[in-house]
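What you see is the complex with one protein chain gone and the rest in place.
Up next is subunit A:
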């Protein structure tokens, strides 16, 4: 309990340290210390603003998932490039509603961002009760297949990593 009070978000602290080191482009001891100080002080000072700290249950799985997203982003770019250069009259754009199982705010933010970054989809709106997500697809031959793909490929791993949903 005490450790959590003095280091509220260990993962955030590590991220801040890494970002600081990258920002300075310098791996000397001084910057490690300064980065560690910032990584410790910033989460502590902003603690009040964090509504409920998200708990990551499987960090390793999260890393694998992020790597796969990176691969998906590259294929998404190639696909969208092909669609843009092809005939625009043949495109089948669609609005698709996807029911959400995630409840945690950070996990939801991640999912909507991932949807925006990956194959031909942009998340357009979240319903007021956070149960439905409106997604616009650039070329959707089969809306149901798109919903199934997003749920299985992106939502399921996030649910597993953040096990925050009652399901």
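The rule is simple: contacts are C-beta pairs under 8 Å (C-beta built on N, C-alpha and C of every residue); 3 or more make two chains touch, one makes a residue touch a chain; residues count from 1.
One rule holds for everything that comes next: contacts and distances are computed from a predicted model.
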Per UniProt record, name of the chain withheld from view ["Aspartyl/glutamyl-tRNA(Asn/Gln) amidotransferase subunit C", "Multisubunit potassium/proton antiporter, PhaG subunit", "Probable glycine dehydrogenase (decarboxylating) subunit 1" or "ABC transporter permease"]: "Multisubunit potassium/proton antiporter, PhaG subunit"
Residue numbers in subunit A that touch the chain omitted from display: 19, 22-25, 73-74, 76-77, 80-81, 84-85, 88-89, 91-97, 112-117, 120, 122-125, 127-128, 132, 134, 136, 138, 140, 143
